[in-house]
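Left out: one protein chain. Kept in place: all the others.
To keep things simple, chains are lettered A, B and C as they appear, and every chain counts its residues starting from 1.
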Amino acid sequence: MNTTVKRKKAAANEDDIGRDVRLELYRMQVELRYCEKRAYDLFLQNLIKGTSHLSLGQEAIAAAFGVAMRPDDWTFCTYRGHAHTLARGASMAGVLGELMGRECGLLGGKGGSMHLTDVTKGAMGSYAIIGAHLPVAAGAAWSAQYRGTEQVAVCFFGDGTTNIGAFHEALNFSVVWKLPVIFVCENNLYMEYTPIGSVTAVEHPAADRACAYGLEKIVVDGNDADEVYRTAVEYMGRARKGGGPALIEAMTYRHSGHSRADPAKYRPEGELDRWLERDPLKIYRERLLGLGIVEATLKDIENETLCKVDDATATAKASPPPSLDAIAKNVWADGGAAWRN
Amino acid sequence: MNTTVKRKKAAANEDDIGRDVRLELYRMQVELRYCEKRAYDLFLQNLIKGTSHLSLGQEAIAAAFGVAMRPDDWTFCTYRGHAHTLARGASMAGVLGELMGRECGLLGGKGGSMHLTDVTKGAMGSYAIIGAHLPVAAGAAWSAQYRGTEQVAVCFFGDGTTNIGAFHEALNFSVVWKLPVIFVCENNLYMEYTPIGSVTAVEHPAADRACAYGLEKIVVDGNDADEVYRTAVEYMGRARKGGGPALIEAMTYRHSGHSRADPAKYRPEGELDRWLERDPLKIYRERLLGLGIVEATLKDIENETLCKVDDATATAKASPPPSLDAIAKNVWADGGAAWRN
Amino acid sequence: MAELTYRDAVAAGIAQEMARDERVVFLGEDIGAAGGVFKTTVGLLEQFGPKRVRDTPISEQAILGAAMGAAMTGLRPIAEIMFSDFLAVCWDLVANEIAKIRYMTNGQVSLPLVIRTANGAGSRFGAQHSQAVENWAMAIPGIKVVAPAFPADVKGLLAAAVRDPDPVLFFEQKSLYALKGEVPDGEHVDHLGEAKVLRQGKDCTIVALALMVHRALDAAAILERDHGISCTVIDVRSLVPLDTQTILSEVVKTGRLVTVEENPRLCGWGAEIASIVADECFWDLDGPIVRITTPHQPLPAADQLEDATIPSVERVVREIREKID
Partner (left out) sequence: MAELTYRDAVAAGIAQEMARDERVVFLGEDIGAAGGVFKTTVGLLEQFGPKRVRDTPISEQAILGAAMGAAMTGLRPIAEIMFSDFLAVCWDLVANEIAKIRYMTNGQVSLPLVIRTANGAGSRFGAQHSQAVENWAMAIPGIKVVAPAFPADVKGLLAAAVRDPDPVLFFEQKSLYALKGEVPDGEHVDHLGEAKVLRQGKDCTIVALALMVHRALDAAAILERDHGISCTVIDVRSLVPLDTQTILSEVVKTGRLVTVEENPRLCGWGAEIASIVADECFWDLDGPIVRITTPHQPLPAADQLEDATIPSVERVVREIREKID
């Protein structure tokens, strides 16, 4: 068992990743950031009715995996899944529309913020019960293995999720069957409001459990898109070739509360500020400038993305609420809801 | 994290345990062996109707803990729990009676072989759904901690149980709360019929998971009552004083099939023979003789135990089947089963 | 009498029992320092300290296992399962362990414990955070099942549940947490297993639970005022034990039974009551038994869809008008 902490850092200014991918990593992070901020604005305008869990501050992880994945790979994520779903290329209007409960929503308003899914893009669902989607991701990986397609399933979840039984079952199962599945723990230091350290037997809730499955201990800086990207490429590549699963813990922080109802008062003074210093967008923007990419290029990306978010917002707002006919549709594969003749 | 495998061996002929305890360890193993054998005979006579899971070959573990535990400590065990229940001093007629579905059974015939319990002796139940009793044992330990009684909960389970979610939840929970609970995995190499190695990501299904909870890796020879006894004394003592839980993996082997229905054909040629060489009773008898205890003393123990088993058998056989009135009793604390007025 | 919200009545009930009995301890996710995700347990950590009010990991099996083990050995734990939907992740503990151990051990073990959980729809949370699963619980022999509709009942029935020697699954209604109502001052302890007749009519007996009690009352008012149909409304309050006597005697008076259930239709609690009435009151019935339930399907998230899925006041009025008389 290798217990070294992996740090996928490159030497300063080294451009192992390449300008195009880097720009895409930046663009993606900007897109996730802007869209999440818009979601927050829409919530303040009372246009989002249910709950919503933002990834503000955690965008580097979803973005880096999104860029690293093959179009036919599969994402499984949680209720905090707007970013992960967008990062696969799902329609932004579809995402915002779903949050607003509109007909144009990815799920026609039936799933809501916590269940974003776009199967056509490999976004295989957002799951709102802690832990459940880890074995489901293993199952998708099994089907890739069975059919020999070299697809990989990537499963995102939080630090708090490592303490539930399904985590353990999924990890053991995936290793025993050598499945092409990458488990990505986004350690943002908190469950809902409880600090993860106060309820976990080890320091790194995911990485310190890798030993229990004969896996490598991997901790990465989840606010550094390059580091996450390099890790994603390495372990997805290995999994594709039959090397089996990996468990990656990405250290990060959410800038806002757990959900829209949460002002996050439980955080110690100064903690948020320290993490804002390490904001993934800020870091990445500075890095790109340091690598010689000019300000104007970045501004263009930012402006284009803002337009995209505005367009998506307009589309979503213009969309009507779903027709009440939708209620009784799609319980079954025949499109209906009949349980009797 | 300490990854050394603990081997609680003493130097040859060293009598750190003491003659009286050693004789009690022998007596207890003999009792468990003879009683399990009797259960098997009764099954062949068609006097045991349900299933039954024998501990033949695994007696050293239950015996050593039984001897090491304080009368007010608590045992939680599985469907393979005859030995663990007897080792706390539960009535043998009560055990055999329960297997036979008689009125004198520990549970009046209502629980059967898989649920032996004697609360008056601290035998807090036998649980037949894999994994469930691990968190329950943690709960008992919590109540000891809360009340400051220095009681310890000991929880026995098999190798296969380490792959279910409740195992993981109970371990993490117990460590975080520093509970006085000892988890004892009896690794007999098989689930029901499937070799544990074929479905587990690590070599030692329990001990190699200790790292995931910041616990010591402990593997002991489960066929050596002294080694188990020393380990039990050490970790129970620590837990009593607030040192928190331990996870102990005891290597052992069941001489018979998983349950009465199982001829155990799936075992490789010769495996049983090798383990019969390491039969805990055989080992222990030889050791005692080596320590200078005379054959006659051992014979006396054996004869007395046989009488005890015969008596218990006679009592159980003489007991009538439970009255049908029992059916509607004890669903609720008021003694009845009423769900309506 | 003080006016309390349904939400605050939860904390009041727990505090009353914790103050009175050292053996009462409380555990769950985010219940202590944060005061609960629904703010139902604010102040308890401060009042009773971290030894008695304990935040847990996200480990529902461990939470219920711990409650069970503690209850078997002398404590009287209250465990919170944050949303009732999550009972599914620890259903083994509920259905196979907690509910059965007394019976299996022929009475050797008692489990004086309470599982509190937030139940029901109306918050646009979607299919995995909005279910009414009281019928899951009612189907399990060996646990008592309570679901209050009013703040006073929250406090009184919660206290009764804590004092009960058997395990109780206590369903709080998410969408009622903000409801205000009078709660008796001082110690308040109610009784499990008593339904309440909230309104007496002569044409039809409506039997409802939790949120649906309020809809049934509103519907009954409209039916009386606008349509001349006079309804009895019974708040079941406790599914196990079930106060069949109150239900049967009211049905005998009106000759008709309508259940209003938030659970999806199949095997809902109303089916059980319907079957009891169809057996024991058959000759007193003047017409078909009508069940008004959420249709048998998962819940949609969007507000308009959700509102149109669970039984509304309008639907209760309409169905009763169509089917009664």
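Simple rule for what comes next: a contact is a pair of C-beta atoms (placed from the backbone, for glycine too) under 8 Å apart; a residue touches a chain by one contact, two chains touch by 3 or more.
What you are looking at is a predicted structure, and each value in this text was computed from that prediction instead of being measured.
In the complete complex, the residue from A:Ala166, A:Cys185, A:Leu298 or A:Ala316 that touches the missing chain is A:Ala166. Residue C:Ala127 is the one among C:Ala12, C:Ile78 or C:Ala127 that touches the chain not shown.
Of C:Val53, C:Ile289 or C:Val317, it is C:Ile289 that touches the chain left out of the display.
When the full complex is taken into account, the listed residue touching the unshown chain is B:Thr194, out of B:Gln45, B:Thr120 or B:Thr194. By the touch criterion stated above, the residues of chain B touching the omitted chain are 49-51, 101-102, 105, 107, 109-115, 127-132, 160-161, 163-166, 191-194, 198-200, 261, 266, 321-322, 324, 326-328, 331, 337, 339. One chain is missing from the display, and on chain C it is touched by residues 85-86, 88-89, 91-92, 94-96, 99-100, 103-104, 126-128, 135-136, 138-139, 141-142, 239-240, 263-272, 274-275, 277-280, 282-283, 285, 287-291, 296-298, 300-301.
Within the entire complex, the positions of chain A that touch the omitted partner chain are 74, 76, 107-108, 110-111, 115, 117-119, 124-125, 127, 129, 131-144, 146-147, 153, 165-166, 169-170, 172-173, 176-177, 326, 329-335, 337-341.
Here is the rule we go by: only the chains that are shown with their structure count from here on.
Averaging C-alpha coordinates per chain places the centre of chain B 40 Å away from that of chain C. Across the assembly, chain B contributes residues 165-166, 169, 172-173, 176 that each touch 2 or more other chains. Annotation for chain C: residues 56-57, 59-61 touch two or more other chains.
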